[in-house]
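This report refers to the structure that appears directly beneath it.
Only one protein chain is missing; all other protein chains are in place.
When the chains are written out, they are named A, B and C in that same order, and each has its own residue count from 1.
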């Protein structure tokens, strides 16, 4: 059994790292195709993390990202990736190709697999987030043979889209990591590194992680500004992570660079980021981690804007529209005051890697 | 109102030629992006037909087809088209981009439009044909904003896939052409041209049009052989059209070249092909025209193999599995004996161009 | 010592097949990157010949040729090849990459090697042929580290271009094959196959091999017509080989298909083609074989038009301008009447493979 796992971004790896372990345990031959932002310095080259995590797994780099991060370059780099990755898949001829989630690069990988008749496993289909990602995610679902979804509602949606009888509710791989992270040593400031104002992780602090919304690109800078202003209003120390690679990134990064009194961190291993979520008073922004892992970890979340619209959520999430200073300030106050929530298994119990490997290889 | 119409193949043009006329009549600014096999000599360069039909419409050529027609080149050329066409769409900035049907190149055009936030109109979504085209068609549907479908059943499927409230049952543009064709002068042997054995179009004859099936590529030569043998068994003069550009084409073309006693024709304007369908005793093969236009024209059809599986059909169609000599021979006998069927409006009444233009521009 | 040999066309393989043998004999690790027309059915997929010739050499296919064969697609496919082959070269990390001659695809391979700091060996630089190939050939020379040229005059030119001290006069690999071919069994009509009029290879006949000239693309059909008419004027049986893949090919192929009374052959292994040159009364056209191998074999050659302008030639060549019926007819008469010429070593003695391998690996 040969399986090609396509990783196009740091968050995707978090979803499949336990799958890789569970596949290897079952004797499968795993190949990793590292693409797109997984290769870029700017995003911490998760390909290097994977090389360290899996020294015996062959990892190929498939370069295709255009510089510019505009709508046009999103289209062009998807084309470039499709052209390139098809050669890799043809050479590997895997029994399955596995892709994750909904980024535009994933559509390219999915098309390559579909055209080459490589059965495609789609992890994390059927969800709703309210932007162009919805279109991409559903298009990938249409191109897939096997669907490993995170939640019951996602399964229903995928069934509606495909009528497939190869839909499996496996939970989300990131909950596997969250489960382990909960038991690990706390994150310290030394470990954290980063730049800007000092931060003391044993005192209360909030974490900010806000990505550009493709459909609202022109508003990216303003959205980031409102969030940072609201956080600073509370005088709580703020730890800001850099936004992801999407049209609008550059504008947001500029706002962060020009804001004083915050501590910025470029990259954090997913497991450590999740441990951090158990330490902070609240997570502010629009990261999917606020919806998914944080529901399992019980972290209070202030979820801003449309990026996670439609995603199922647990009781730990408080939604506010983007660009609303007062609502944002109030929501932060309420959530910080509330303190940790009870753990929810909405997105899985922490055994997703094992269950996906079972689907592909049997027990 | 500026509308970019993407034409990737001869049959696609047949579906939108009356749309172009109806849009121009309403004062819309129409641009045509001619792509893929629409540019290739081997397929009669429908771009030249369009230039002649619409001398005032700007037509840009977007070259991307790789030579080889393998599964790999299908993937690569889709990538190349996505990379190229995105520049064209960005420069045009149309109010709508319109794409047709389900070929792999269309996925590229649809992705480019989706990433660039150009509202996408998909003509002929929601159908079923039982090959990788189904995946492509549904993926395109997911990337689209407006859906102009041919039949009621297609509308139901698109609603299930998208929940969209922009689904319009407009019929199929090819029925518009069929309607006109019915009243035109009969096709003559002189007009036909072509090569091989002579053919007399006022005496009984059958038309053969069989395309490779992507999923059954290895079987392509054999499928064509069985069809040609069955036709020749009946001693009816046979007019063979060349198969379309898909993996397997070369093998089929070779079989045709090595068969004696048949008349071959490389290209025929769509309208003339449809007129021919009203003259022939039967159409043999797996062309969608046998299912769609022929239902309106009442032509007896012997539909071979899986290529049209799942497509709605009228009473004029007799299905046989591919590669079954006896069943094929028998079906040809029955259909030729039956003679013309009653016209059906399953795929429209011949006003599709007007109705699609109405959807985009109003009456 | 790991060496990547880039083969982009059938004639290129003829130039390096003995190099491969000589490298393997010296223990080098040879990889072949088969690109462009080396992969295409239309040109007899020389990649399959190579797989048969060297079952233990890893051969990778790098697809990039666009369908269309226009000036535009020449540019685009060069770009596509550059993008693709760079990944292959990076993965192989060879000690040398070896490229041959002057086709536009070779520029892409040369650039990829140059940018990746892979030392580039250029075989057959420094010659002159009077079309855009001159520009490409000299551009490749500029990108190369080691130059294995065929003739003394070529060495002088390369020195003038580069001032390099890594210029080696190794002769042309095709003479190695010509040397062996001379001693092999004659080609028979049965072995030849092909289509059209019968041909008897033990009686006098002429061989026609004429390629399109990129700079005179619009004239391609006419040039082929004049040549075929002149040949038929002599009532000598004519064996016509299909022209090569360049802008203008389709027009020429059409003329050939519409000419009666000739025998056409799609592909012939290089060695057998050379044996044929020792059997025919004359070679008519603009093939480089008429200048190079034929000089060694002593075949009378009527060289038409500008394609070989500037190439050094032996006494066996009679030049005529293209599109001149009378001059062409007269030249054919003279050369056929003259009969075989004395062998010349202008392009080498048949030890080119050994000498190039020596340059790279030592004796």
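The working rule: a contact is a pair of C-beta atoms (placed from the backbone, for glycine too) under 8 Å apart; a residue touches a chain by one contact, two chains touch by 3 or more.
This structure is a prediction, so every number in the text was calculated from the model and none was measured.
**Q** So one chain is hidden, and I want to know which residue out of C:37, C:65 or C:111 touches that hidden chain in the complete assembly.
**A** C:111
**Q** Which one, C:18, C:37, C:74 or C:124, makes contact with the chain that was left out?
**A** The single option touching the absent chain is C:74.
**Q** Which candidate, A:35, A:80, A:139 or A:217, sits in contact with the chain we can't see?
**A** A:80
**Q** Any idea which of C:50, C:123 or C:143 touches the chain not displayed?
**A** Once the missing chain is taken into account, the touching residue is C:143.
**Q** Mind listing the subunit B residues that contact the chain we can't see here?
**A** Residues of subunit B in contact with the hidden chain: 60, 62-63, 80, 83-84, 87, 91.
**Q** In the full complex, which residues of subunit A touch the absent chain?
**A** 39-42, 63-68, 70, 72-73, 76, 80, 250
**Q** Considering the entire assembly, which residues of subunit C contact the chain that has been omitted?
**A** 71-72, 74-76, 78-84, 86-87, 90, 104, 107-108, 111-112, 114-117, 132, 135-136, 138-143, 160-161, 215
Heads up, the rule we're going with is that only the chains that are shown with their structure count from here on.
**Q** Based on mean C-alpha positions, I'd like to know which chain lies farthest from subunit C.
**A** Ranked by distance of C-alpha centres from subunit C, the top chain is A.
**Q** Two or more other chains touching the same residue: where does that happen in subunit A?
**A** Each of 80, 83-84, 87 in subunit A touches at least two other chains.
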